[in-house]
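A single protein chain has been removed from this complex, and every other one stays in its place.
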Amino acid sequence: MPETLNKASAGAAETPAVTPVPVAAEKPRSLWSDAWRDLRRNPVFVISAVLIVFLLVVAAFPGLFTSVDPDHADLGKHYLGVPSYSHFFQEDWFGYDVQGRSIFARVLFGARASIIVGVCVTLFVTLLGGLVGMLAGYFGGWFDSLLSRITDVFFGIPLLLGAIVVLNAFTHRTIWTVVLALGILGWTQLARVMRGSVLTVKQADYVQAAKALGAGTGRIMFRHILPNAIAPVIVVATIALGGYIAAEATLSFLGIGLPPSTVSWGNDISSGQTVIRTAPHVLFFPSAMLSLTVLAFIMLGDAVRDALDPKLR
Amino acid sequence: MTIIEESATVPAPRAGDDKGGPLLEVRDLHVEFHTRDGVAKAVNGVNYSVDAGETLAVLGESGSGKSVTAQAIMGILDMPPGKIPQGEILFRGQDMLKMSAEERRAIRGRKIAMIFQDALSALNPVLSVGYQLGEMFRVHQGLSKKDAKVKAIELMDRVKIPAAAARVSDYPHQFSGGMRQRIMIAMALALEPDLIIADEPTTALDVTVQAQVMDLLAELQREFNMGLILITHDLGVVADVADKIAVMYAGRIVEQAPVHEIYKRPAHPYTKGLLESIPRLDHKGQELFAIKGLPPNLMKIPGGCAFNPRCTMAQDVCRTDIPVLHQVTEQDGTDLVGRGSACHFWKETIHG
């Protein structure tokens, strides 16, 4: 083994030259358990995880935090009124929007649409992109060329642009049409990441060993390659989740995403922009919630990447 | 760390004293790395010296501190996390650790040069070898791009790279391992430095190429009368080229001696173990000797002699007292010039 002491100890914990001796009794560290140990100590991870759990609870049970109906409009409650910042968790905490609806309630109930779109699109693109990337990377040759060119075709259309065109084809837009529009254009990124990752892992000795021992294609793919190739995919998918939430809001903002009747941050920002100069808080609260949500997922992805990639520690 | 003063007083062999001190002298050098998991003490009081035209081989396993010492001499330690809490590195009598960054830079490459182990990663992949060689002349001597290229070709000729003029614009990945290492050597030689530090220069090479590269290095060293510090874990490489040898363990020098004596009569159980673990044809069929245990954890170096948990001769004293580098003598008490052993039982080891 080359003498890597200097670099290794600069890189801290993983240094083979420095650490291993008397720790035989310690439980063996795998990439994942090591990452988990790291994550728990990382404040960025803790903050983002807490935020995300909170957002998931809000999305699932907005009624836990308010009993106000987000669609209840009372034109007597004027949007020009300043929010009552001291009225914690009350109807008028964040003030009222143009139609006299409680912004606090709408911000809470709006979480559901964003979270559903974000999670579903991410699941969709991870499964589709992961599958395409895995097949292309594993089989290689003309099959890889074909899949890669198909990926290029979809990659050539900017996400937002393509989503607008797709969504225009639907007269009845729901959350699921938005998921579909973002999904069929978004999978290419993950397919590329997965393909690259599989290509690397495929060369590994343990995969060659499994082949030499006569393991079947399916077994090699899912037992040997997948667990080792999935890490970068998870990182990219987590960060992309935040991006999809932002994309949904952008589409709704353009009036082409979720139907106006759906309570969503994008729709509320869209309606808030008309009064931005007179009542900026109408725009502010849904924007802040949206940004916070996107931020949480990006931070989570960042933290997971740092934990999984010892090179960068 | 109470032992430092004692070990510092042990005289290092000084061949070139009459000419105003050795070319390079390392005195009581300490290096530690401050990491998240604690402080790793990589070098714990190293003393050695090299004269012009002399070859010192520094021997040790991974983590013994041999490379870290070299990097400290070159001034290329990553600081932080690395730290040099004490010690001196005298180059022609001047302490380099007290110099300004600019003064040290002027020495690097021009007076002291280094050859790295893995030439593929040590050469910049996106620059042609001609550029990387010529850079030495452009930066240190202010040569023009064109003149530097001519010099680069000369250098490549000198290290016996065939068709140098044609290959000067090629990139590192286009050369074979042996050729790349020759380029590495050429780069170190470019400005005819006084001292070259070669960090395992042949480890990454095929055995057949190893000998060629070592011969080339030794030949050029003689030609320029350079000092050479050869860092290696391979006892075989050392025997042919080195004048003297320093064996390191856990950041300390445990034994030093002129090269041939150490093979005949090691004075430290660790050196003895290393020599016995070389496979030999005349011992065919016998079980191969191996030093038991693992190198020490530098965050938790064992008390007393760091080698004691692995040593077959260890007594109670070895677990409590750090041995100083004793002057090694013949049985009758006459000094063996240039020999030292940091073992409480060096007498038993060498004469027993």
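So that you can tell them apart, the chains are marked A and B in the order they are listed, and the count of residues begins at 1 in each.
Going forward, contacts are C-beta pairs under 8 Å (C-beta built on N, C-alpha and C of every residue); 3 or more make two chains touch, one makes a residue touch a chain.
As a working rule, contacts and distances are computed from a predicted model.
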Per UniProt record, name of the chain withheld from view ["Molybdopterin-dependent oxidoreductase", "Acetyl-CoA carboxylase biotin carboxyl carrier protein", "Nitrogenase molybdenum-iron protein beta chain" or "ABC transporter permease"]: "ABC transporter permease"
Left-out chain, listing which of the shown chains it touches: A, B
Residue, one of A:Ser102, A:Thr250 or A:Ser264, that touches the chain absent here: A:Thr250
Contact residue for the chain not shown (choose from A:Val98, A:Ile164 or A:Ala210): A:Ile164
Residue of B:His34, B:Arg110, B:Arg265 or B:Lys347 touching the missing chain in the full complex: B:Arg110
Residues belonging to subunit A that touch the chain removed from view: 7, 10, 149-150, 152-162, 164-166, 168-169, 171, 242, 246, 249-250, 253-254, 269, 273, 276-277, 280, 283, 287, 290-292, 294-295, 298-299, 302, 311-312
Those residues of subunit B which, in the complete complex, touch the missing chain: 74-76, 78, 105-110, 113-114, 116, 118, 121-128, 135-136, 139-140, 171, 173-174, 187
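What we mean here is this: only the chains that are shown with their structure count from here on.
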Mean-CA-position distance for subunit B and subunit A (Å): 50
